[in-house]
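In what follows, a single structure is set out as structure tokens and then discussed.
One protein chain omitted, others in place.
This part shows subunit A:
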Amino acid sequence: MIQSASLLESWTQENNQLASGCKLSPHVFLLLCLSLSGIPPHLDRAQLELSVVYNTCVCFTAQSQFDEAELLLTQTAQRLLQIAGDDPGTSDPSVLWRTALKSVTGTALHRRVLSLLCLQWGVWLAKSRLTAVQDFQEMSLLEAQSGAVWNDCRAETKEKISNIPILVLDPRRLVDLLKICTAIVQGAERLTEGWSVLSALQAASASPAPRALIAYTHLLSGSCLAHMNRPQMALQCYRKALETDPRCVCALYQSALIYSRLENSQAEIQALRILHSMLLLPSTTEPAMAAGRLLSPSLFLCSQSLSSLLSVPSALSVLHSLALKCVIHSRVSEGVECYLDLLAALQSEDQHGVRVHAVVSTLPKLPRLYLEAGAALLMARRPADCMALCDEVIGSTLDLLPEKVLLEDPVARRVAGSGEVTEEAENGLVRLLWTAAAYLLQGHCYSQLKDWKQAVTHYTRCINLLVKVHYKDTDKDPEQGVDLCVLQRLKGLSLAGRGISFAQIDRLREALRDLQLSRQAHPEGVSARRWYGEVLWRLDRKQEAAACWEQTWSNPIPSLSEALPVYAQELQSGPLLDSAELHQKLQELGPT
């Protein structure tokens, strides 16, 4: 008996040495654990054994070895039942723990068992077994019980410090951490299932926890509110999340999405800009493990729906949408800067450029980016730069172009068209459209430079490419695919451009023909129609011109939209007709 007691003491000392050591490893604890489990279970030693098991499991969990931790926990529960002489006859952990907890109620072991049970809770949470977690919460009303038990536990430890085995992590802190993590994970799960979880999240946000976790609760509340169609309140929540934890970039991204929904473009651009600069900061999302923090919260936050809620696109994607937004909402010079940054980032060889493809990219294809950038440069009146970009696109695609593109009938295409945008994007048609768009932009550049002959040459090249595409013009279904729509637009724009250029060098017949054709290809083209009237006027067909102009008053040139590539829209870069002058002409005509 004496020997046994001294052995117990030496084991306790060993545990305490290990626990107070600086490098915690589950394996050293596991050795101790094994030597303890070698002897038959007994109530005297149970205190020590449970403490060692607790320490071991904490270390296992810290190293994401959840399976090992769970196995050890189950074994311990079984040993406990051996002491009590109970045998539930099952290996179901929740039944085991229920029985074990019942068998130790009222004894000194109770709180040890409870802390082990908390670890089991953590393991379940880490493995996303939320039903088990819920069972557990319902089963043991643990907050009330454990709080009381652990309070007197603290008093006890103060009394006799030497004989009590040290724990590597205070069970109360573990409970706090687990509580908020559970609230977050459950909130995310229910949110994706469409439930309202506001109250639970708000309760959780008041609990003591690391800032990052509190920020997550605010973020989830925001998402919940956004689902409930209360964007302003959601924005408030996102702001709170950011105030709590400035590194919570996801809140910023979600706010940008909400601004986009509210069509508050200036605020959206602002949010995207901040988001981009934050994403460029050195990654500090995972701060080094603080001295007292053995378990990182990220261990328990690995649920699928949570990570999809927390995901943020890559910095380059953000930069691209920022650039596009700027260009569309007439902040062209900013947009141009963003585009140039984006292209530079893509070309550079540093790690940032490589990291791009780590995530599934939402960036459009590179030639399209070039063309968008070119369009932005054109709008910013930098035609030389635009032409250089277009030259690159043409150089890389020109000798890959097919002789002829034959589109299959719309029904077949619609069947295959679902994955069109993401997969196999670089087919003949797409390449052809890229090259044609590059020629179109070059034509625009020359017309901006008032070099009409060159403009005509480039518009002609564009048209010659576009007529290589053959398709059955059966029905004008808007869902026929973006490519076809772009094709029609490019055709209309290039013909209009050539017509206008012809008009500038006084070849009015060709101009009239091209503008007529442009109106057929793309009836919505406003500048083509106005110029059509102008040419008619110059040809002295004033009544027709007047009728044509009358039609165009009602609809001004539409602003740019996100649905189509920027370069396939009317950029207002070419020569404009002064509407006042047109009015004057009409009034002249009026009396006659």
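Heads up, the rule we're going with is that contacts are C-beta pairs under 8 Å (C-beta built on N, C-alpha and C of every residue); 3 or more make two chains touch, one makes a residue touch a chain; residues count from 1.
Keep this in mind: contacts and distances are computed from a predicted model.
This complex has a chain not shown, and the name its UniProt record holds, of "Mic1 domain-containing protein", "FA core complex associated protein 100", "Dolichol-phosphate mannosyltransferase subunit 1" or "Histidine-containing phosphotransfer protein", is "FA core complex associated protein 100". Contact with the chain not shown here comes from a single listed residue; of A:Leu400, A:Val467 or A:Leu576, that residue is A:Leu400.
Summary of contacts with the chain left out: across A:Arg45, A:Lys240 or A:Arg431, the touching residue is A:Arg431.
When the omitted chain is restored, the residue from A:Leu257, A:Leu346 or A:Leu407 that touches it is A:Leu346.
Think of the hidden chain as still there; on subunit A it touches residues 314, 316, 346-347, 349, 351, 353-358, 360-361, 363, 365-367, 370, 392-393, 396-397, 399-404, 426-428, 431, 434.
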